[in-house]
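Just one protein chain is left out here, and the rest sit where they should.
Labels A, B and C are assigned to the chains in the order they are written; within every chain, residues are numbered from 1.
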Amino acid sequence: MSEVFISGIVVFVLAAFVGMEVISKVPPTLHTPLMSGANAISGITIVGALAGASYLGEGAAAKVLVFLAITTATINVVGGFLVTDRMLEMFKKKPVKRDG
Amino acid sequence: MSEVFISGIVVFVLAAFVGMEVISKVPPTLHTPLMSGANAISGITIVGALAGASYLGEGAAAKVLVFLAITTATINVVGGFLVTDRMLEMFKKKPVKRDG
Amino acid sequence: MVELLYMAAASLFIFGLKMLGSPRTARRGNMFAAAGMFLAIIVTLVNEEMLSWGMIVAGMVVGGAIGAVLALRVKMTAMPELVAAFNGFGGAASALVALAELDRNGAELPVEIAAVVAASLAVGSVTFSGSFIAFGKLQGALPGRPVALPGQHMINAVLAAAIIGLAVWGAAVGVVAPYWIIVAVALVLGVFGVLPIGGADMPVVISLLNSLSGVAASMAGFIIGNSALIIGGALVGAAGFILTVQMGEAMNRTLANVLFSGFGSAVAGAGELSDKPVNRATADDVAIALGYADSVIVVPGYGLAVAQAQHATRDLGLALEDKGVTVDYSIHPVAGRMPGHMNVLLAEADVPYEQLLDLDQSNPRFPQTDVVVIVGANDVVNPSARDDADSVIYGMPILEVDLARTVIVIKRSLSPGFAGIDNPLFYNENTMMFFSDGKAAMEDILKSVKSL
Partner (left out) sequence: MVELLYMAAASLFIFGLKMLGSPRTARRGNMFAAAGMFLAIIVTLVNEEMLSWGMIVAGMVVGGAIGAVLALRVKMTAMPELVAAFNGFGGAASALVALAELDRNGAELPVEIAAVVAASLAVGSVTFSGSFIAFGKLQGALPGRPVALPGQHMINAVLAAAIIGLAVWGAAVGVVAPYWIIVAVALVLGVFGVLPIGGADMPVVISLLNSLSGVAASMAGFIIGNSALIIGGALVGAAGFILTVQMGEAMNRTLANVLFSGFGSAVAGAGELSDKPVNRATADDVAIALGYADSVIVVPGYGLAVAQAQHATRDLGLALEDKGVTVDYSIHPVAGRMPGHMNVLLAEADVPYEQLLDLDQSNPRFPQTDVVVIVGANDVVNPSARDDADSVIYGMPILEVDLARTVIVIKRSLSPGFAGIDNPLFYNENTMMFFSDGKAAMEDILKSVKSL
């Protein structure tokens, strides 16, 4: 195994520990926005898609794959962060207008 | 900067996140054993001392340095884990003998 | 330098996730995470020699537009579908990245790279097809109840084994074909994996798919040797896994049980419905019970979301508060179709955060509560889980509403919940059944309360 790959494993394990620790005490009320925010973070794969675009040759298949990868990842990223913000905005509303 | 060094930085940052998250909610009662256990873990530098012993040449200075490194690190490791265990054993004692 | 900037982006993800865990900081946390993503994208665009700007811009514009429209248009009741869909797109993106790398480098790979390519394709594809099956179930295009072929588990086990076999083939021989077959098999496995899972188990399924989309991204990170992907993916994978486990605990079931039991399939647990009489109530009866109570707790369930009754429910709550009644809302961890689903709906309707009680806060309160109103919930308030050791849901932590003085159940009919079992609560002396659609019921009760 290459050094890069092994240090990748180390990084993976540590990041997984961080993920577990950070999440384990979140109140149920925030589970939906948390999940949708985490989902947006998993769109980081867009970086992989963009990197793929940097060494595109002439093959049509590669072009289609990379284009689809960029598109789907962007849906995930943009949609995920936006909808999370929309939800959290609702949570922030003050309990003012009691006259409904 | 070498790749190894950079991935070292990544590993360092992630491990620091883990350390912060893991500790931040510890009850005050356990602060002393926690600190003494953590202290024993910092004795991991013994691995560096042992590695140093593997390529010792003839220089007397190097020998002295490595010997001292192994000795001090071992004090830290052995003493740290033992005393932590001793403390925690006391915490485990059941509140039975109420007749003092 | 690039690596360190990626690390900074990953740190923003970590801070963002952490802040998402607390109501005060959650919104800023989401922005931190988004800033991390922005940083990672910029770094990538600057660093790589981008030869195909046209494609990049096109992909990001199309994807961004679709994502934004979906995010801004979606009804809060449809949030589980949307999150499922986004999960699916994320999984697809990771699999596509792996395919593109395969196309570029060919299939003669070091064994560990071959393994992560196969893993990325398999996990990404399962996430994609599984998420869209979940989407279909949640949206109503597919039946919510468990759907399974005979011997479904065996079929799925064979498919999973086939994927492993194909991965070994790919690694050993170094040809591209097995990888494409992995994609096909994994897509089928995703479909077959989610179809047999009932609607009530969706919170677990969505959490798990969320976790898998992270794992897929992380595997893609190993392929291209990018630590931002590895870290970001691992964070989400681990966080989703923790949530999945918590949801399982909230149902007193293991993950394997949720995934493989076909729980609530009509055959397994239907039992007989009791033919004992129930106390039928009218809107006026309910209004009188509520209007003269000191304390009322509302227990919402998925039926509330289906009926879009969250605003009507809150209007009733406000009217009761005007009459001096204390109103709170008890939310079971797996109420609805994703973790926290009910909280989002009630927040949308401006119910203040402090009135939302979780399981641990609720149960000590019921014995001192005058009236509990159940809207569209069933299994999570079924006392069999506590009393009947033979029940399939025995041991599941429930909201013990039967300890309140009076219980009002708003429901279309006596049909059982997703667990497919009868609910003794409905036949209790102190239970009143109001058969109606949730939203209409709330509006009728509100009218009656106002005329008290």
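Throughout what follows, contacts are C-beta pairs under 8 Å (C-beta built on N, C-alpha and C of every residue); 3 or more make two chains touch, one makes a residue touch a chain.
Here the structure is a predicted model, which is why all the values come from computation and not from measurement.
**Student:** Kindly name the visible chains that come into contact with the excluded chain.
**Tutor:** Taking every chain of the complex into account, the missing one touches A, B.
**Student:** If you put the missing chain back, which residues of chain A would it touch?
**Tutor:** Per the touch rule, chain A residues meeting the hidden chain are 6-7, 9-10, 13-14, 17, 21.
**Student:** So which bits of chain B touch the chain we can't see?
**Tutor:** Output for chain B: 1-2, 4-5, 8, 11-13, 15-20, 22-57, 59, 61-63, 65-93, 95, 97-100.
Following the convention adopted for this analysis, only the chains that are shown with their structure count from here on.
**Student:** What is the shape of the graph in which nodes denote protein chains and edges denote touching chain pairs (line, ring, star, complete, other)?
**Tutor:** Contact map by chain: complete.
**Student:** List the centre-to-centre spacing of chain A and chain B in whole Å, with centres computed as mean CA coordinates.
**Tutor:** Roughly 35 Å, centre to centre.
**Student:** Multi-chain contacts in chain C: which residues touch at least two other chains?
**Tutor:** Only 10, 14, 18, 227, 231 qualify.
**Student:** Counting only residues that touch at least two other chains, what does the list for chain B look like?
**Tutor:** Only 7, 10, 14, 17, 21 qualify.
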